[in-house]
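The complex appears here without one of its protein chains, the remainder shown in place.
Labels run A, B, C, D, E, F, G, H, I, J and K following the written order; every chain starts at residue 1.
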Amino acid sequence: MATLSNPIKVLVVNGPNLNMLGKREPEIYGRDTLDDILSRLNEQAQNLSIELDCFQSNYEGAIVEKIQESMGNVQGIIINPAAYTHTSVAIRDALSLHSVPIVEVHLSNIYKREEFRHHSMVSAVATGQIAGLGAQGYSLALTAIRNMN
Amino acid sequence: MATLSNPIKVLVVNGPNLNMLGKREPEIYGRDTLDDILSRLNEQAQNLSIELDCFQSNYEGAIVEKIQESMGNVQGIIINPAAYTHTSVAIRDALSLHSVPIVEVHLSNIYKREEFRHHSMVSAVATGQIAGLGAQGYSLALTAIRNMN
Amino acid sequence: MATLSNPIKVLVVNGPNLNMLGKREPEIYGRDTLDDILSRLNEQAQNLSIELDCFQSNYEGAIVEKIQESMGNVQGIIINPAAYTHTSVAIRDALSLHSVPIVEVHLSNIYKREEFRHHSMVSAVATGQIAGLGAQGYSLALTAIRNMN
Amino acid sequence: MATLSNPIKVLVVNGPNLNMLGKREPEIYGRDTLDDILSRLNEQAQNLSIELDCFQSNYEGAIVEKIQESMGNVQGIIINPAAYTHTSVAIRDALSLHSVPIVEVHLSNIYKREEFRHHSMVSAVATGQIAGLGAQGYSLALTAIRNMN
Amino acid sequence: MATLSNPIKVLVVNGPNLNMLGKREPEIYGRDTLDDILSRLNEQAQNLSIELDCFQSNYEGAIVEKIQESMGNVQGIIINPAAYTHTSVAIRDALSLHSVPIVEVHLSNIYKREEFRHHSMVSAVATGQIAGLGAQGYSLALTAIRNMN
Amino acid sequence: MATLSNPIKVLVVNGPNLNMLGKREPEIYGRDTLDDILSRLNEQAQNLSIELDCFQSNYEGAIVEKIQESMGNVQGIIINPAAYTHTSVAIRDALSLHSVPIVEVHLSNIYKREEFRHHSMVSAVATGQIAGLGAQGYSLALTAIRNMN
Amino acid sequence: MATLSNPIKVLVVNGPNLNMLGKREPEIYGRDTLDDILSRLNEQAQNLSIELDCFQSNYEGAIVEKIQESMGNVQGIIINPAAYTHTSVAIRDALSLHSVPIVEVHLSNIYKREEFRHHSMVSAVATGQIAGLGAQGYSLALTAIRNMN
Amino acid sequence: MATLSNPIKVLVVNGPNLNMLGKREPEIYGRDTLDDILSRLNEQAQNLSIELDCFQSNYEGAIVEKIQESMGNVQGIIINPAAYTHTSVAIRDALSLHSVPIVEVHLSNIYKREEFRHHSMVSAVATGQIAGLGAQGYSLALTAIRNMN
Amino acid sequence: MATLSNPIKVLVVNGPNLNMLGKREPEIYGRDTLDDILSRLNEQAQNLSIELDCFQSNYEGAIVEKIQESMGNVQGIIINPAAYTHTSVAIRDALSLHSVPIVEVHLSNIYKREEFRHHSMVSAVATGQIAGLGAQGYSLALTAIRNMN
Amino acid sequence: MATLSNPIKVLVVNGPNLNMLGKREPEIYGRDTLDDILSRLNEQAQNLSIELDCFQSNYEGAIVEKIQESMGNVQGIIINPAAYTHTSVAIRDALSLHSVPIVEVHLSNIYKREEFRHHSMVSAVATGQIAGLGAQGYSLALTAIRNMN
Amino acid sequence: MATLSNPIKVLVVNGPNLNMLGKREPEIYGRDTLDDILSRLNEQAQNLSIELDCFQSNYEGAIVEKIQESMGNVQGIIINPAAYTHTSVAIRDALSLHSVPIVEVHLSNIYKREEFRHHSMVSAVATGQIAGLGAQGYSLALTAIRNMN
Partner (left out) sequence: MATLSNPIKVLVVNGPNLNMLGKREPEIYGRDTLDDILSRLNEQAQNLSIELDCFQSNYEGAIVEKIQESMGNVQGIIINPAAYTHTSVAIRDALSLHSVPIVEVHLSNIYKREEFRHHSMVSAVATGQIAGLGAQGYSLALTAIRNMN
């Protein structure tokens, strides 16, 4: 791995219903709340000289604007678009404004679920994807972005 | 991350043409050879108390048999099925013999390439996927498997 | 029908453009405004010992959040997702957080309209559907939920 | 609701295998027999000044002819075409001879079952649909037809 | 093969136009009439302590009712749905009422004929299929059912 | 035209709901009843030394059997399968038993109606088709068969 | 049939390669040349007080212009668009300029040939179709148009 | 062009990410910001006695509401739905409330881009479309609406 | 708008049946003839220092050759390919010989018409499209080309 | 059954992962190993004067070659292509070299499993198929081949 | 190669826009004009005792007629249908009049271009295809036809 000297900032975007994590279908997503996950991610970030900007919204428009606003201010994006993964051209377009590394994360293995969840509007404008590895997907994404800066 | 006390064994399978890494379309796959990548992965493995069993073949049948033979002997599988990702029911069936964590890795972002590369026969029987993050995809997969054991 | 002794609470969600009811294509939707319909529904509800929580929004995100917030507080949901019927995975995911009866209502017979209106993202997570029966669809849905509690 | 003074007659058609209700997959359809359901429906009908003409057949041709014969004699039709829902152009054509309200009823939520059950040949010529609400679907349909006369 | 002590009863259903066997396209179906085939099958059945109940109809409804009536009275079903193979949801639903072994038989290899004959509505609710082996398909099906009881 | 010396027999089959002709959607099918049409056709037939055998049924199975029974007894078939045009493999199979000329007739232009009416299961086993020319389609079909004998 | 007093004019259009009739695949189209067929058709026309305007071209544009020019001058159109049946929007648009009866004729049964020949661009703007009845299809079409004027 | 005496009001709606114009993929959209474009459009509007009401939002719901609110207040609508072009039934439904001229504008030629951008949910309820002509598309749309009032 | 000093030449191509404008389906295309439209366009052209070369043909080949011949002689092309829009690869290939601005014009909103009219073979090689705005579409196209030179 | 005098030889081919039978998803395939099944099959074969040549491979190429080599040496083939059923054109081509009876066997009912398992590349070149009847499928296939020689 | 004694005649047909060769997208088609290519081909033909009849047209109808006229006069056809490759049933039908060898030639590799260029209407009636080898494709085709005579 690269030497982690330079401090960077990473945007972490979570899409609709992820604020309900830990309360919903725990057999799929586990019992951790989003706060639990992000607080562990913050610890890891500090060790990697990364400042996190965490954002969750159930509004497609709010996610679009957050991504727009972070333009020029972050060196990487971790995004779990949740339900908007499969339908949002707007989030895709917003992400394509950036030239920093973008990692798309899904907690569950979307290929084991309903067929409409197998296609992502976002994948083609992201750098890479991590899916099916639960909450540690965020952690791996952070490592990956650190190594790409 | 979990404390890494118990030693485990992980099978690393690489599919057709990956033996040509570093010689082929470097703008997509980078200049590292497969040996370069696996030797770095071995270093990481030792630090994580993991023994690697690395295997590459251009034969679908050979990959099927390697996966069969590792049944009961490994605690995790990392597989980059390469071209067989999109066509091999036989590798899918072999992987479904296992109940250990399986991480499917792709060096490139397959969603930016030809449409026939967007579908994987393997994804539905794997635990998770990592794609588009280059050679470090193997490293992240190893971390993920370590954390799941 | 069941004896209606126990008081329950039912969430009534109306999606985009339903605030324009009575002003739009009356040959399809009739001349009643949404207020007219809901005020009649409230009368029926009181007779059935049901408290209604009525909500309309043109924002997908707002509908998602209303459904989230009602979790644990209602014993049934009536939802007319209107235009979001055909596109919203986010509303589907929010509804799947609930284990109470959910009745999907459409004023018009969506099978007589454009083909893209024939498919609903919500149907597979609802208990049942009522379509094409105009404003009384809400009333029938309320009776159905009363009978299921 | 409208004042229920004028007596009307309603045809209730049940398609193939519904004569086996209560004997088949009770987890989907409940334990009521078709006789149980129709006898309760008859009680409700009397209260609403409605005379029911109930008909069940496993023959597509017999259902077609019953619908033809009722032309001019009934003020509404409730039809659960069961298996013929998805395949019968003949029943669709027979129903289109009528100009009275037609309510298509399905006991189960057909959108949670096999994909071929998601499409109905009948929906586009019916007034409306009620699905997934079990035996009370017939009762709601009867109320709806009463209100439309 | 299992010892054939316990006597069982097996329903043999033949669908539309099979009463014309021996008179129609002999290059595909051979010169045997249905009576020839069933009389040979009866001989085999007696040797296996099996009582056959043979039924042929050109009416989908009649086939549905025969299957319904045999419920609880037979220990196996052999069905050649002929033309209804490809279109009948009603026969599929009737068969799914049974929990005894069901073997779907086709005289010809349906995969060598028109494309619409490649799909069977019945296969997913049958235990197994035998196709393309001519009249002996019935005989093999009988052996199979004997071995499953 | 050929000299019409030899007497022949022609089967005229009409499918479901055609017994309702003249009572249904007159803007599409005209005001003639089926009896009106067939009685005019009989007059024409006598002039052409043709004996007609006219048959109408709403039952697929009955149509199949009528076609079977006419085998060897008729020198031509005129069939308007109506709703069964689009779904009946059984009628197709029965027709393919014959080697006499078969003319498929449709009163309306099926290509101006719903898309599912554009495909006929019967066309590939008929000699020819006449569609959209109203009741005279039968008359033209009779002339055609006369000329082919 | 109607009394044939009033003289009318009918345009007869034949599309590409029909000038080769009698020289090409006689097992499908017979040995008659186009001249043979049209000369017999002219005889029939005279008996029916019809003047024919016969036109053949291998150019889509020429057929379009012939149809345009006949606007207002003919009381019916018989068209065998041959290969342009399946591809020509231009001929379809030209035909839709007319409000006189249009009969589409095909010599062979196009539903027994390659799949791309099963769809006609012209059918939806024609009055009716006659197919598979060989050269007499023109004769039947002429009778039909005579009866519609 | 028509004489431009009567003053009218035109709603100009811009969808998600168009607030980033000039900052994003300039090779496709040019270097003008949305403000630059709208300020030039305002100049043109004044010359044409048109008052503009310009609105941009990244929220589908906000766009829906703006269109609703303008009902009865404007004589024309220019809309560039951007990413929502391809997915928003809600905006389509809101636009269909209006009976004034609606012109859909796209800066780039959407037929040269990804396939999912070739289909517009809005086109069928708009009066017309202008695409691929850059910022002057708005200007042409304004001229068109002026000419239609 | 740009200062219109330099004189340019623009090719205006109209496809099949547009010579019938004003005589055909006036509710869709208006009562103007093509001459009316082009004569108004010529007036506008003179004001813009543009020389028009107007061409109409019903022959795909003639349109191809006109486009070929204009290569190097015009600074812009306005083309309404009419029926050839949906089928002509040859016109597409001819247009792709040019590097001047090409504007595709459709009088009607093709997205409100039959589905086969929704796809254009030409769009991907044109600069832009104007549809549904009637005859003024040509005028707007001319303005656009003027501004691009 | 036929008198079994003449000795014949039958090739029995098993495809990828069938060497793992008894170790994998026993709820689908049972607990028998492939050796168990083939040893029982050998007993039956001896009784039928049949010599078996049993072959299993995980390599598509090896299966192709085994089929090639048996050409002229066997009087029948039983093949369970397992995963290669759905993808191998090469095995299909090799089988089509033979003119002896070929029976395709599947242990499980492939029509109850994932959709990609519903289609077989091999079926159209086999004589017939036996599926879903477990290990006795091989035994029935052997009987069938015996009866066809 | 065969001894080239007998003189033969070969038709060489070039479709739309090939007259522009050398002026259009030279990176795909090279800088040779059609005349350059055909003059070299004529030299080769003379050496092979072949007389060439070269024809180019942008009109589908003209190509159809040229092919018709050559019937019986040529011993082979080389055709590059260019844009008509993908759409012309008429050229296919004309070619199927011939029983001489027909070689379809494409200068570029059509499988590397737009998807609609991957399908040829002509291939199924040609003897063979040569694509992607540039102008020498004609030369190879000539050799092939020489060897087949």
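The rule is short, and it goes like this: a residue touches a chain if its C-beta (ideal position, glycine included) is under 8 Å from a C-beta of that chain, and two chains touch if they have at least 3 such contacts.
In this text, all values refer to a predicted model and were calculated from it rather than measured experimentally.
**Q** What are the shown chains that the omitted chain is in contact with?
**A** B, J, K
**Q** Taking the full complex into account, find the residue in K:33, K:96, K:127 or K:149 that is in contact with the omitted chain.
**A** K:127
**Q** Can you work out which residue in B:14, B:57 or B:80 touches the chain that's missing from view?
**A** Candidates B:14, B:57 or B:80; residue touching the omitted chain: B:57.
**Q** Which one touches the absent chain: K:34, K:62 or K:140?
**A** Answering carefully, the residue with contact to the hidden chain is K:140.
**Q** If the hidden chain were put back, which of J:70, J:88 or J:127 would touch it?
**A** J:88
**Q** Across the whole complex, list the residues on chain B that are touched by the chain not included here.
**A** Residues 15-17, 19-20, 23-25, 57-62, 82-84, 86-87, 116-117 of chain B touch the chain that is not shown.
**Q** In the complete complex, which positions of chain K touch the hidden chain?
**A** 103, 109, 111-112, 120, 123-124, 126-133, 136-137, 139-140, 143-144, 147
**Q** Please give every residue of chain J in contact with the chain that is not shown.
**A** 59-62, 64-65, 68, 71, 87-90, 92-94, 96-97, 121, 124
Please note the rule applied: only the chains that are shown with their structure count from here on.
**Q** Hopping along touching chains only, can you work out the least number of steps from chain C to chain I?
**A** The distance in steps between these two chains is 2.
**Q** Using the touch definition from the top, list the chains contacting both chain B and chain G.
**A** none
**Q** Enumerate, in label order, the chains that touch chain E and chain J alike.
**A** Correct list: empty, since no chain touches both.
**Q** With contacts counted as defined, which of the two, G-I or F-G, has more C-beta pairs across the interface?
**A** If we tally the C-beta pairs in contact for G-I and F-G, the bigger total goes to F-G.
**Q** Given the pairs F-G, G-I or A-H, which one repeats the contacts seen at E-J for over half of the pairs?
**A** That would be F-G, since it shares over half of the contact pairs of E-J.
**Q** Distance from the CA centroid of chain F to that of chain K, rounded to the nearest Å?
**A** Spacing between the chain centres: roughly 47 Å.
**Q** Between chain I and chain J, what distance separates the C-alpha centroids? Give it in angstrom.
**A** Computed from C-alpha means, the inter-chain centre distance equals 64 Å.
**Q** Please list all residues of chain J that touch 2 or more other chains.
**A** Residue numbers touching two or more other chains: none in chain J.
**Q** All pairs of touching chains?
**A** Here the touching chain pairs work out to A-B, A-C, A-H, B-J, C-D, C-H, D-E, D-F, E-F, E-J, F-G, G-I, G-K, H-I, I-K.
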